[in-house]
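Below is one structure, written out as structure tokens, with a few remarks after it.
Note that this complex is displayed minus one protein chain, with the remaining chains in position.
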Amino acid sequence: MVDEATEYTKRLVVPALENVLYQEHKVLDHGFVRVIDYMGSDASIVQAARVSYGKGTKQVSQDAALIGYLMRHAHTSPFEMCEIKFHIKLPIFVARQWVRHRTASINESSARYSVVENEFYIPEACDVAEQSSNNAQGRGNPLTSEVAQNVIGMFKDNSDSMYASYESMLSDGVARELARMTLPLNCYTHWYWKVDLHNLLRFVTLRLGSGAQYELRAYAGKILDIIALWVPMVYAAYMEYCFESKTLSKSALSVIRMLLKGEKVSREDVGMSKREWGELMATLYPDE
Amino acid sequence: MVDEATEYTKRLVVPALENVLYQEHKVLDHGFVRVIDYMGSDASIVQAARVSYGKGTKQVSQDAALIGYLMRHAHTSPFEMCEIKFHIKLPIFVARQWVRHRTASINESSARYSVVENEFYIPEACDVAEQSSNNAQGRGNPLTSEVAQNVIGMFKDNSDSMYASYESMLSDGVARELARMTLPLNCYTHWYWKVDLHNLLRFVTLRLGSGAQYELRAYAGKILDIIALWVPMVYAAYMEYCFESKTLSKSALSVIRMLLKGEKVSREDVGMSKREWGELMATLYPDE
Amino acid sequence: MVDEATEYTKRLVVPALENVLYQEHKVLDHGFVRVIDYMGSDASIVQAARVSYGKGTKQVSQDAALIGYLMRHAHTSPFEMCEIKFHIKLPIFVARQWVRHRTASINESSARYSVVENEFYIPEACDVAEQSSNNAQGRGNPLTSEVAQNVIGMFKDNSDSMYASYESMLSDGVARELARMTLPLNCYTHWYWKVDLHNLLRFVTLRLGSGAQYELRAYAGKILDIIALWVPMVYAAYMEYCFESKTLSKSALSVIRMLLKGEKVSREDVGMSKREWGELMATLYPDE
Partner (left out) sequence: MVDEATEYTKRLVVPALENVLYQEHKVLDHGFVRVIDYMGSDASIVQAARVSYGKGTKQVSQDAALIGYLMRHAHTSPFEMCEIKFHIKLPIFVARQWVRHRTASINESSARYSVVENEFYIPEACDVAEQSSNNAQGRGNPLTSEVAQNVIGMFKDNSDSMYASYESMLSDGVARELARMTLPLNCYTHWYWKVDLHNLLRFVTLRLGSGAQYELRAYAGKILDIIALWVPMVYAAYMEYCFESKTLSKSALSVIRMLLKGEKVSREDVGMSKREWGELMATLYPDE
């Protein structure tokens, strides 16, 4: 029996994604990711690649192998043939990083047209961490429970008092576009975000990377789960050839070749920085 | 009764576009435009606009009026929320102009992977015209039937002999990527072309304009017909506010204001060029 | 005598822009626009257009006329041949609107790497206005001096207390990327912004428009002044054909034609909305 909200279509359909369409996947304390619409599937990528490579292509290649080949050789254009649209609720400081991905379409709720809702991101104690000592852009160890609770209290108080100030200005008749200036960056906003699969994978790569802020990684992780539902062959190829791959520099490759020959090689021999050498050793000997 | 090729979806569906999905709409002698997939409808634009403008929006505005408002004020981002994918067969010289629209995704049949088919665009006699005398980029009057037939004969002979030469090289074992160099620009190619509605409307505006070459206008016209099926409210707003609108310069506006006051005004008074003045008069007094 | 900071170049040079290079043009209370680098001049556009239109072009057309022609007919690609790079200091809520122009390059100061400075935008009393009654997104009349002073006081107090809270968190060792979440949207940031002339003109058109927020218009106006120094021919054509032009809909054109024939025509005859009709009348009879 057909759900009364469904209709018939001749387009490609992905049942696993239909199952979660419009559902809110919770992120952080008040945020969410919802799939609103999509276009295409694994089959669209194969179809587009076969248009390009046509009769010359050996037909024996199966779809998954073809997708793996495209991913491995950075033949990215077929991945642009799939499109997805999300409705996302996120804190403004996260939105500010997100929007740096320019190859996407956005319609954001406007604080000039509408009154902003009283919702603010307050981190959990375990996420309140100190400034990293070796990573200028990141977080290090969690702070003590006492400091964390204190910080959480400040975020809460600040959010409450700034929202009260915002409301007070509005009731004095101040224009919304002015009053909103006093809201802090942990205030939530929401938007429609539409992007093709190639650019979505780039987003995930950069925003699930260790350099990204935890709060943005939380969204990127949820989106990766959705990709697995939508285009499972692409997901598998992505994990193998991108997400869990490493790009090794000319020098790093020469180190590996020497090691495989049984030669000794030191950092100084190849002129690598301490950080690069450390990263290479962590890649080659992860258990040590 | 449901066609056996259809499936159920919870996404927005446009029955009028479903009706023509995958069908070839013929263009020129061997070309076509086929809709392969689409995402969204008039309702998607309204939905995106309401996310942006939210509770502040007067709810009395009907969907068509809201779409008209967006179109009139160049609020273009909601129109990016609809996406469409075409399969298009077109001569290479048309493809060369088409591809200048960069905000779109393309997968083209590759003449490095596949043998190019023996199909060439040969114009009809009525389309074989002389160089325009007043438009450096365009066509003027049709040539005489005799010259036209002669020209058509040359196009046919050239196409045949170049294709024979191409085949001969291939049978000598020459790489496809080299042999294809001898094919002329009226040879057909085909591609998948995926674009959002905002950029599609820009394409139609520029490529149905009087400055565009006839062979490209033929494709743009077919695409405009498809837009009318897909998003009828957008189509109506587009015809009113864009396609049949005129942008009048500061000087042109001052001319109109003087004329409406009953004042006399000449080209020299406002310092317009002859061409500009002619265009303005043609806009204001189309019957003269 | 050559300034010791200058060097010789064979590239196109625009002396009027060189004169203000690196200078801070003040905007709002703490903001600025500075030109850091540029590429090309009016001559670059002419040069690019002549590559495209080549020998077929009538050489009699002077450069300014050619630029006017390109502007009038939306031949936009030659305007992409000029590039400019700014250093801009601006409040975050302005930055959030600015960044919606995607065809540009940005390097923004990161509040994850650096401690944010204690600088906040506080509007002047004359700019503290009430919510517009007929424009859901904008400002209406100024508020009374008393209310304005009160609002200004709130902005100041909020900025001070949030910055104190921010500093307190930092001194507790909280990671910068977390602590910055409590800063309000009137906090200043700064960035390098690099864009081509075509997209810069689009920015000015949209952000000097009546729909844009005053604080963003202030920046757009300063940028328009810089364009006048940089590419004076483009500036003149832009003012004539874009900035002070109007796009008239199909219906508006039919109204004008009837009026010029001396016929009576009412809003109802052509089915225009009250707002559209009002805008048309204001365009045609600006003195009434």
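As written, the chain order gives the labels A, B and C, with residue 1 at the start of each chain.
One rule holds for everything that comes next: a residue touches a chain if its C-beta (ideal position, glycine included) is under 8 Å from a C-beta of that chain, and two chains touch if they have at least 3 such contacts.
Note that this is a predicted model, so its numbers are computed, not measured.
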- Query: Of B:Q23, B:Q62, B:S145 or B:S165, which one is in contact with the hidden chain?
  - Reply: B:S165
- Task: Kindly state which of the options B:N19, B:Q62 or B:Q131 is in contact with the chain not pictured.
- Result: B:Q131
- Item | Contacting the left-out chain in the complete assembly, out of C:L12, C:A74 or C:L229 | C:L12
- Query: Which residue among A:Q23, A:S145 or A:T283 touches the omitted chain?
  - Reply: A:T283
- Query: Where does chain A touch the missing chain, residue by residue?
  - Reply: 53, 56-58, 65, 72-74, 77, 100, 136-137, 206, 211, 239-241, 244-253, 256-257, 259-260, 273, 276, 283-286
- Note on the structure: Residue positions on chain C contacting the omitted chain are 2-3, 5-13, 18, 21-22, 37-40, 44, 47-49, 51-57, 77-78, 80-81, 83, 85, 87, 105-110, 112-115, 176, 190-192, 194, 196
- Note on the structure: Residue list for chain B contacting the dropped chain reads 91-93, 95-96, 99-100, 102-103, 106, 110, 112-113, 121, 123, 128-132, 136-140, 143, 147, 150-151, 154-155, 158-159, 161-162, 165, 168-170, 172-178, 180-186, 213
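Please note the rule applied: only the chains that are shown with their structure count from here on.
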- Item | Interface sides of chain A and chain C: same vs different residues, half threshold | same
- Query: Taking each chain's centre as the mean of its CA atoms, how far is chain A from chain B in angstrom?
  - Reply: 35
- What positions in chain B touch 2 or more of the other chains? 53, 56-57, 77
